[in-house]
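All protein chains of the complex are present and in place, except for one that has been dropped.
Up next, subunit A:
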Amino acid sequence: MAERVEAPRGAAPVMLAVEDLARHFDVSRPLLQRLLAGEGRRSLKAVDGVSFEIPRGTTLSLVGESGCGKSTVARLVVGLYRPTRGRIGFDGRALEQARADAAQRRRMQMIFQDPYASLNPRWRVSDIIAEPIRAFGLAPGAAAQRARVAELLTQVGLSPLDGEKFPHEFSGGQRQRISIARALSSNPEFLVCDEPTSALDVSVQAQILNLMKELQARLGLTYLFISHNLAVVRQVSDQIGVMYLGRLVELAAAETLFTAPRHPYTRALMEAIPDLEMTGRQRIPVGGEVPSPIDPPSGCPFHPRCPLVADRCRAEMPRLLPPRGQAGTVVACHAVEEGRDPPPAPAGADQRIGTTATAL
């Protein structure tokens, strides 16, 4: 599962390299109960062998349904969890080394999903934003610090006067702007964004996505973007990885993923999104549900729901391989490898062309 994926922009140096990353959680019952029931330890493989690279200045998104491990990857990458296995390289160094060094640590920041929970309600906004500046000693003197906070507030579309207020005085979208200002205050180069717009209304989500794209262009930021919303992901990504039960099932350049999705799960996801087109076409929803990651199916974890399932899929875990004639993409699917899958729809005939998706 440790295939290297060629970055789409060969020229840019790699900001983040993740290789065979895994994180298992111990979900065993208490010792006494285990002994009485005569059962062993149980582990949940939240992430199991994920590899990707993000070139500097680009965005890689991880998408998937709840429980697929995408948020766990985000937490591993910023060092909130320690990996069970695998390597994370940050700008050429091992992550652990980089995290030990404050000068390196300030280069990566995280934006969380819920702007109501991620800001201290008792602190004024200016203090919230100034904390990383103080912690890393980035602006000597109170005046310089104030000026920097004002600059950051302006940068995210708020007024410098807003620094005097408390978080509860702001709407959800404004709070997410404050979170972004705080994340930017240590002059990071790499941001991990875990569902940054999922808690926001759609008209506000558009503002925040625009702001994030604008900041990336202006400051040359690199993003790891986590989302369950494919339409949002299309707007911000250079590469997209689709996760299922702790593994990447497909990793491709963003445009390729949408014009020629290969993995049956990726296709099913795109098929399932309700759209505004109202063509009245009969949607064929993928049957079944995501199985428990504690007890995943044998072979390919998607096989119980897959329309292309064959004997090999039940027995053998597929590896991430480039499908024939599609360099730059890797797909973990026996059917694709054997050429048993229907050909990727040519542009124009794609059943999803002309569709819009939708969560507000």
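Throughout what follows, contacts are C-beta pairs under 8 Å (C-beta built on N, C-alpha and C of every residue); 3 or more make two chains touch, one makes a residue touch a chain; residues count from 1.
We adopt the following convention: contacts and distances are computed from a predicted model.
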Practice prompt. Assuming one chain is omitted from the figure, identify its UniProt name from "L-cystine transport system permease protein YecS", "Stage V sporulation protein AC", "Cytochrome c551 peroxidase" or "Methionine ABC transporter ATP-binding protein".
Written response: "Methionine ABC transporter ATP-binding protein"
Fill in: Contact partner of the left-out chain, one of A:Leu269, A:Cys300, A:Leu320 or A:Cys333
A:Leu269
Response to the item:
Of the candidates A:Ala139, A:Ala206 or A:Met317, the residue in contact with the absent chain is A:Ala206
Worksheet entry | Given A:Phe52, A:Phe90, A:Tyr223 or A:Phe258, the one touching the chain that is not displayed | A:Phe258
Item to complete: Can you list, in ascending order, the subunit A residues touching the missing chain?
Response: 65-66, 171-174, 201-207, 209-210, 228-232, 234-235, 254-255, 258, 268-278, 283, 285-287, 289-290, 352-360
